[in-house]
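Only a single protein chain was left out; the remaining protein chains are all shown in position.
On to chain A.
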């Protein structure tokens, strides 16, 4: 009984954060950037300034729509407590800071990625806060921490690392994490008997 109530506490507290399908468009955007930088799309360079902004905008809009409509209709809506909203705002600011570091890395090409380490720290913080149900955030954090040192090893050039490897890794982790979070939420929010 206690376990069920604590499970309910966890899913109520992190309901918005576990809406994993919201993360899918963001993951796809970063994979598109990585594959575009890798030269897999011949027209990417020509259209990059316009298509990049459009794709990013469309990704965030789609992400918002999925959260608003799909999750609201499938699993219900909640309003978070003011303290949690402030916490969410802090997470958003941290996410934007990571994006700024992406540009810093791309300009300076350091031997160790500051963006990768910042993402790792952010993921470790989530893992610590969420406990064992957020253990996959810790795994992703470890992956980013290790990957941040790749330019130092010389296995991949700094140019390729910051233009292709890092966005690809970010996109894949966001996609995989998104599907995992969604699966966890869908299993927890099981349909009731009288819905069949």
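Just so we're on the same page, a residue touches a chain if its C-beta (ideal position, glycine included) is under 8 Å from a C-beta of that chain, and two chains touch if they have at least 3 such contacts; residues count from 1.
Note that contacts and distances are computed from a predicted model.
S.K.: Which name from "Type 1 periplasmic binding fold superfamily protein", "Amino acid ABC transporter membrane protein 1 (PAAT family)", "Methylamine utilisation protein MauE" or "ArsR family transcriptional regulator" does UniProt give the chain that's left off?
M.R.: "ArsR family transcriptional regulator"
S.K.: In the full complex, which of A:68, A:81 or A:128 touches the chain missing from this view?
M.R.: Counting the whole complex, the residue in contact with the absent chain is A:81.
S.K.: Tell me which stretches of chain A touch the chain missing from the display.
M.R.: Those residues of chain A that touch the unshown chain are 1-2, 4-6, 8-9, 11-13, 15, 75-82, 84, 188-194.
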